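A single protein chain has been omitted from the complex, and every remaining protein chain is retained in its original position.
Up next, chain A:
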């Protein structure tokens, strides 16, 4: 094997089973093609094909994983050239993959959680006439997401990046009858495109400065110090803009809660476990660039801290179970962004939290889907209550996810989140206090909103007994079929144990070190680790206790109380994020467009008709030119001849 670069990282040409990495993309891609182009003929077995391709991709992912662990650390970053995609002189964009610990980790997450959610969807979508097309879109998503994480250049990443955006658009708008679904889908795509502009401009700058967009060459050049600090800062900010769009981070967070219009398995897979974490992947993948720009990293950390608090605060006020979980996702990704913004001490921790979050949040969404399935698709928690007795498996698995999310000691979230908080504090000075403090505050708020959700859904009075759903049916909650509960159970096991497995002895961080570098130990923290853990647990207990005081011990009114304090009102309105978009972008845009349409019809066209009038004798006579054709032809000829004469004169005299 030969070394392709002499830079900080060593990259070798892919071989062995890693050289077959294209297979994991091709399988779901073929699934999508067959299901979408095959039409109704594939209805009978479409969902099975959809599951089979993703499971097969997972199996090959596991094969690649073990092949890679068998290699020396220096051989684990492999480059797979497939064909020349966009070759024009100096610009040579490969269609190719980078198979390394980071991308393999994502391959396992995407195909593993993806397989479980595909299986779950067989049951969840059983009643849908178009289930086959649904699986086609899910396969399209998995294929695109794999291109995103496996691509070996920023352009192949961009290909997957917009591919998952398309799948997300199609699946958010799945229930086409609902105008709100169509609007949410369009909003998601548009806000993502705002971020994409950032990603695109970052790619343009890299090409301008370095003449390449391939990771290997870009990272080597950055390692050689070929980018000025100003350029580095610009690139980090633009990449962050892309990450904010895809990952629902401030100020582009408003689309993610609306995306809950999609079917719940979609929310679990795309809008919780995988696609929305692509922003974290992007920053972790670009770690040589971020490591070289402390200012860029500071901005990342600030965005992460703001977002994690926004998500928590709004999550406390919503009654829609999926929207609470959505804002929880916004907030948890805020933690991950904060982590990767910390630089070498945080890249691995961000990915660790991304993985544990993938387990417990996917599990929570599937649990919410199971509740909705049992409750005639109702999402308003004020109509739930006392469900734990009716659906014990759902309750048990949901509780595992809940405890993991709030950071209950020794469960998944505890390992990953506390590590991030500790790393944030270790920044030292005001940064340590501000970012560590924000992450700490988030612990209490997370415990509050999730405990509130648990109380309103599973405990207390069975409020649904006296109610009917909007389509007039009575509620008869029941446990979901095994095809749905088994994926939930598997994810619950992950929620319990994955954190400990990955975090103890730094298993994950060591595995990722060929890509992300060695973990530098936290230092300069005002607290020792045991003290920090104690504070964190205390805050969690306070959050749970507050939820009990304010929600758990009182009856929950079925109607939403309208006379509430200002913070609750603000939180219910998404802290005015949408209102701000409306005032700053949507309305001025509409006015400008109307003005321009008016101008184009009257102004520009009028002016040109006026010029025509000079030649033709009035725009009103334009129509009559049909009859007076020859005369106007002559007139135009005359005008032309004058110009010819002018040109000739000009040539002589110049």
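Keep in mind that, in the parts below, a contact is a pair of C-beta atoms (placed from the backbone, for glycine too) under 8 Å apart; a residue touches a chain by one contact, two chains touch by 3 or more; residues count from 1.
Following the convention adopted for this analysis, contacts and distances are computed from a predicted model.
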Going by UniProt, what is the name of the one chain that was not included in the view, given "Recombination protein RecR", "Pyruvate ferredoxin oxidoreductase beta subunit", "NADH dehydrogenase subunit M" or "DNA repair protein RecO"?
-> "NADH dehydrogenase subunit M"
Given A:75, A:92 or A:469, the correct residue touching the omitted chain is A:92
Which of A:203, A:254, A:419 or A:445 touches the chain that is not shown?
-> A:203
Looking at A:13, A:108, A:166 or A:550, which residue reaches the missing chain?
-> A:166
Determine and list the chain A residues touching the chain excluded from the picture.
-> 36, 39, 83-92, 95, 155, 158-159, 161-163, 166, 169, 173, 176-179, 181-183, 185-186, 189-190, 193-194, 196-197, 200-201, 203-205, 207-208, 210-212, 217, 589, 592-594, 596-597, 600, 604-605, 607-608, 612, 615-616, 622-623, 625-626, 636-637, 639-640, 643-644, 646-648, 650-651, 654
